[in-house]
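As you look at this complex, bear in mind that one protein chain is not there, while each of the others sits in place.
Chain naming follows the written order as A and B, and within any one chain the residues start at number 1.
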Amino acid sequence: MKTNLAGPAAELRITNLVKRFGTAAAGANNFMAVDNVSLTVPPGSFFAMLGPSGCGKTTTLRMVAGLEQPTSGEILLNGKDITHLKPYHRPVNTVFQNYALFPHLTVHENVAFGLRRKGEPDIAKRVDAMLELVQLNDFGARRPAQLSGGQQQRVALARALINAPQVLLLDEPLGALDLKLRRQMQLELKRIQTEVSTTFRPVPPDQEEAMTMADTIAVMRHGRVEQLASPVDLYERPATAFVANFLGKSNLLEGRVTGTDGALLLVETHGVALRLPAANRPATTTNDLLVGVRPEKLHMAAAGAQLPASHNKLQATVTDSSFMGVSTQYVVRTAWQQELTVFTQNLGVDGMRARDTAVQLHWDPQHTFAVPRTGALPETEEET
Amino acid sequence: MSTVPARRGLLSGTRWMPYALLLPGLLWLALFFVTPILTLLSTSLQEGSISTGFRLTWRIANYTDAFWNYREQFGRSILYASLSTLLALVICYPLAYFIAFRAGRYKNLMLLIVVAPFFTSFLIRTLSWKIILADSGFVVRVFQTLGLLPAGGRLLATSVAVVAGITYNFLPFMTLPLYTSLERLDASLIEAAGDLYAGPVTAFFKVTFPLSMPGVVAGTLLTFIPAAGDYINVRFLGTPAQYMLGNVIDSRFLAVLDYPTAAALSITLMFTILVLVGLYVRRAGTEDLV
Partner (left out) sequence: MAQAIAPLPAAASPHRPASHQPALLFRVWRAITRNLVVFYAFLALLYIYLPVIVVVIFSFNDNTGRYNFTWQGFTLKSWLNPCGVSGLCPAMVKSLQLAALSTLGATLLGTMIAFAIVRHRFSGRTATNVLIFMPMATPEIVMASSLLALFLNLGIPTGFGTILIGHILFNISYVVVTVKARLQGMNSSLEEAAMDLYANEWHTFHKITLPLVTPGIISAALLAFALSFDDFIVANFNSGNVVTFPMFVWGAAQRGVPPQINVMGAAMFIVALGLALASLAMQRRSA
């Protein structure tokens, strides 16, 4: 649609950003909210930040908006240093988590707020066009309290977008909506983004949402970026045990590198030899690592059945199963008493496997990833 | 105590901004509250008379003398104030409960209707009670017919009339805090208590009442403090036999011009109330009043 709705999308570059709350003097109050974060968001991209609550994503976003002053580090927009600019001097707009619509102003006045402050022309016409874009043409005279949650959110979005920001920040804006509305808004956001080609930088509340919407995702934890990658890479080749379990579920096995076989890395885990692409080896100095495989990549076969020769193989016993319609989730126990999760698709071939049945697990080495053992967590102990 | 803001807001402005905002008001309080109290303290330790002048002699005996001479009035102030506070609580709690839970969309209207009468002047209200409780008035006649009052018995000029007047005059100070805390209360909590086999009485005493404690504490304090210092109700509805400490301070200060005694009584009243309030607030466990 109209390109004048948004300014030219800009590259956002964050370098060594640090935010420390509390006094500079060391103490229990001294809390590192954001710990040396560096990342680059390409122009026009849809960028998402993920992580448990308190991981620093909202603080990072507030620093980009200018609502919080970084302790150190730089924020560059198209090469221009905006780190210490006041929020009202930045070509950046935010959609707040609770929308923060002005309750004493009408929808029209809310959307016009930014343009009025900037003293721009044709305000009424542009507000009407923007309200049309978010399909709220008839609601201009209403107050925010008279709108539904979804409508309020569209007002918040319109109010930010009308200023043609070079970067649009979304702070868990869909968090308060129910699932159906959320899907609708996701599609709408995508559509609007394509229309106005602004750099979006949302912080979606859940993983699934981030996966659907974003081109690039940064997973944050304890104020640091754990991994910055496309959704596919994040899922298939997580860089840390935390990422492996934060986005979906992973089976992680302690292993040790024993050698290579062409493009494949040989790993021994509890006496079992496994193979994985050598490219997936984490950049660590030790040979100790965690071998990972997603539950849906695991195949389950009866004990003694013939298996593809190239596959990795494990012996296990079924300890629990739950039928979930399209799939069945099994919990199996290995010879060394570790519990693994297996999703099998309900193809109607095998039938349910009973408890205590001995089974063989096997999977393609290409579906195997590896993460460093340091900082490994068995589960995401700080789930959102 | 009160919550500390989590972060320095964007609008905080400069470092000296809060002090600039606080200065005029706090200066006013320091000049016209703290220094007067200190002056009062100094006056209370002086000796002399209006004709010979007063000198600061640090006479602690002013306190013991004043307290001993006016112990009855002092006791009556505390007694009448406590009785009135208790009565006001009993009268206002159901009323506030009714407005909060049963008045539906007419909540605000009901609240206004309850508070509106208190916009007629305090003294006019009290004079009105004088008419209502007059010896020939219908209240006395009804009481006499019902046998609650002997023939020729009276209400006016008794401690009953004084306590009734004090109770009445400070009702809004009790109703408003009670209403505020009850209104905030989630009605589903009471239903949940009922669902969990709490009888209505148990539900009230285990759930509703404890949760409305902040309102009870605020309301009783806002009623007790002015009630303990009141002397208008006694003047209109009672006789010197019902005089409270306020009457003594008033006459010592303005009629007898015995400033040291009046000052000693004022200081005693102030500190008694502060100690009582402090103990009460600590017991009630709600210190978040300011």
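Keep this in mind: a contact is a pair of C-beta atoms (placed from the backbone, for glycine too) under 8 Å apart; a residue touches a chain by one contact, two chains touch by 3 or more.
Since the model is a prediction, treat every value here as computed from it, not as a measurement.
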| item | value |
| --- | --- |
| Sole residue of B:52, B:121 or B:188 that reaches the chain not shown, by the stated touch rule | B:121 |
| Contact residue for the chain not shown (choose from B:30, B:142, B:192 or B:213) | B:30 |
| Hidden partner chain, touching residue among B:79, B:134 or B:284 | B:134 |
| Touch with the omitted chain, as defined above, among A:73, A:87, A:150 or A:248 | A:87 |
| Touching residues on chain B - with respect to the absent chain | 1-5, 8-13, 17-19, 21-22, 24-26, 28-30, 32-37, 39-40, 42-43, 91-92, 94-95, 97-99, 102, 108-109, 112-117, 119-125, 127-132, 134, 136, 168, 171, 194, 197, 199-201, 221-222, 225-226, 228-232, 235-236, 246, 249-250, 253-254, 259, 262-263, 266-267, 269-270, 273-274, 277, 289-290 |
| Hidden partner interface residues of chain A, rising order | 65-67, 86-88, 92-94, 96-98, 100-104, 113-114, 117-118, 145, 159-160, 163 |
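Simple rule for what comes next: only the chains that are shown with their structure count from here on.
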| item | value |
| --- | --- |
| Whole-Å separation of chain centres (CA-atom averages), chain A against chain B | 58 |
